[in-house]
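Note that one protein chain is taken out, while the other chains of the complex remain in position.
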Amino acid sequence: MVDYTYTMLIPLIPLVFFVLIGISGHKMKPIISGLIGTAGLGIAAFLSYMTAIRYFFTDHLAESGYKSLKAFEITWLHLTDKLTINLGILLDPISVMMLVVITTVSLMVHIYSLGYMKGERGFHRFFAFLSLFSFSMLGLVLATNIFQMYIFWELVGVSSFLLIGFYYEKPSAVAASKKAFIVTRFADLGFLIGILILSFNTGTFDFQLLTSPTGPAITMPGGAAFMGMSVLTWSLIFIFMGGAGKSAMFPLHIWLPDAMEGPTPVSALIHAATMVVAGVYLVARLFPVYALAAPDALTVVAWVGGISSLFAAIIACTQTDIKRVLAYSTMSQIGYMMLALGVSGYGGHDGLGFMASNFHLFTHAMFKALLFLGAGAVIHAVHSNDMKDMGGLRKYLPITHITFLIACITIAGIPPFSGFFSKDEIMVAAWHHNKILFSIEFLVAGLTAFYMFRLYYSIFWGKQTHYHHTPHEAPYLMTIPLMILALGSIFAGFLPFHALVTSDGMPFEAHIDWSIAIPSVLVGVVGITIATLMYFKVNTIPDKVANGFSYFYKWAYHKFYMDEVYMFVTKKIIFRYISEPVAWFDRHVVDATMVGLATTTEKTSHLIKGMQSGRIQQYGYVFVTGAIALVLIFVYLWGF
Amino acid sequence: MQYFLVISTLMFFIGIYGFLTRKNLITMLMSIELILNAVNINFVAFNKYLFPQNLQGHFFTLIIIAIAAAEAAVAIAIIINIYRNFRSIDVDRVDEMKF
Partner (left out) sequence: MNSEVMFYLLAGMILVFSVLTVTSRLILRAAVYLLFVLISTAAIYFMLEYTFLAAVQLTVYAGGIVVLIIFSVLLTSHISEKAVMAEAKQSILSALAVGAGALLTLMTIMNYTFVASTEPAQTSTVTDVGNALISYERNGFALPFEVISILLLAALIGAIIVARKEKDGIVTPKVKK
């Protein structure tokens, strides 16, 4: 049994550095705080790689399947003798994989930010928050029990709030951070309800107990049913609601496009590669319970994922802000991951969807972070977010251009880049489960290729824009992470995920099903071709297409008016009929009671102050009368 | 013996009536003297008829007379002081201790 206790350092080092930079950052030169933050992440990344190599390759666990093991656990709150809240570190295939993903992307973002955020006010604050976020996310994936995961879930939400609202003097940034926090908090309400129902019925928070096939969750008798589905299914659907909020699934997706108000490295780290996949991770973590005891919940997961990916892909085709296109693309790809989990079974080859989902998570982190960082380099050069202000940038930004192109090809699913492998596995899993979902994903694959290349061409080819000052290539600090991530996007596809990360820990054989793979590649190529025709050179085809689909185009451009619907519901219904009466009640009933107490006291004192008139004869009168009354009572009426 | 007590009771309550009704400070003092006298008669009656073997009531009455004298003296001094400060000895004018 190998000792993995050192893994405790992996989340703790960023925490220590967060405190350090947060407290004393403004005293040092900015670059020092940046280097400290980066060094912290560097150490964490090194430890994660070491853990991954030991866990997957050198510990010979493969014979009996990769088991989850607790590296460390302490009891934090002792609620009853059966119910405790622990804090600890759980290592199993998906958590080790996430360790690698999070620390790698975070390290790349740190290096990139050294260059991107140079000269910004609040440089040290940025790095402090980045370390806080890294700590929170690492704690989340290493959680041993669902309550610890909830704690870190909220911490991640807070870090996201702080980072989106980094430019706190901009009202739009403040509004966006509030929106993100409120929407995810609302979703976390569902998460908490799900946790409570689940733990109440199974008597434990612990993941190892919940997910063991002989444990209380899965062998729980389906007795208590509520509206047609068992209690366990309801609890898992509520838990998924929390995951859907964090992962920006429809209809809780409204915060993600607005979250692009934060600095681009933040968008790369949080809203592309790590935090938004927390929902997927949650379902994956509880996957045995989902698959074995509540398959209805998995259906919900799959359909929500499918609808979200289609919804987002359509909107992305019409947006002009490059970060928003990437945000919707993220939402779409996470839809893929959710769908893959939803169509998966448990055990061996049935768990193909599970494996595919995690594989896509891994590759997506690489290429989406690359896309965002590349977009950041473009924004850094052009000082604008909008596609209309760009064009013909390939001459000025060669490295960014190449890496961006690699990422676009990856996301379109063209072999031999990594996107092809992961997406293909998802398609196979969907085909074997539900043909409608497969056709949705098939369509979305084409749309993905189309809008990504639309984006690519609009930035780097297209019209020749006249720039006020010549855009210059980003400094080395920014381009080196781009190159590293590009290498990751290219070669990550060759990792044998089917042997490492599976639903029950046992490796299985998987090979490319060419009858599915070839059509999906073709639909990608079709998408690329259409985009080339429309956007490679400046022409009028896009406008004609937009006019042709005029109503549909307008709806898609306005994000299907989801934000307006939400505003209507909150303002007209919730504020007017719920909040205002409650506020009125608070002012006029609760406050009035307090004020009434004071007024009553004052009036009473006015009434009885006459007793202190200073007139002796009045005192004497009261005295005599009182004495007579007392005598009467005590001598006659009391029965002496 | 009860007749003595009746007299003293009536005198006592008349004294109280005078205390509560009169406006002049000095007449209030006179009413207080009435009260004290009533009490004296009470003590003496009890001593004479119920406990004739000792003279406790007698001496208590003696003490009360002495005290009444001392109290009247001090009260007059205060009344004179009030007269100097307020130019009046109407009891309604002496209500500085009110709210």
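Brief remarks follow.
Chains: A and B, in written order; residue numbering restarts at 1 for each.
Rule of thumb we're sticking to: a residue touches a chain if its C-beta (ideal position, glycine included) is under 8 Å from a C-beta of that chain, and two chains touch if they have at least 3 such contacts.
No experiment lies behind these values; they were computed from the predicted model shown.
For the chain missing from the display, the contacting residue among A:Tyr396, A:Phe508 or A:Tyr621 is A:Tyr621, taking the whole complex into account.
For chain A, the residues in touch with the chain missing from this view are 617, 621, 624-625, 627-628, 631-632, 635. Take chain B: the residues that touch the chain left off the picture are 1-7, 9-11, 13-18, 20-24, 26-27, 29-31, 33-34, 37, 40-41, 44-45, 48-56, 58-59, 61-63, 65-74, 76-81, 83-87, 89-90, 93, 96.
Keep this in mind: only the chains that are shown with their structure count from here on.
The distance from the centre of chain A to the centre of chain B, with each centre set as the mean of the Cα atoms, comes to 92 Å.
The part of chain B that touches chain A in the complex is made up of residues 16, 19-21, 28, 91-92, 94-99.
Those residues of chain A that touch chain B in the complex are listed here as 609, 612-617, 620-621, 624.
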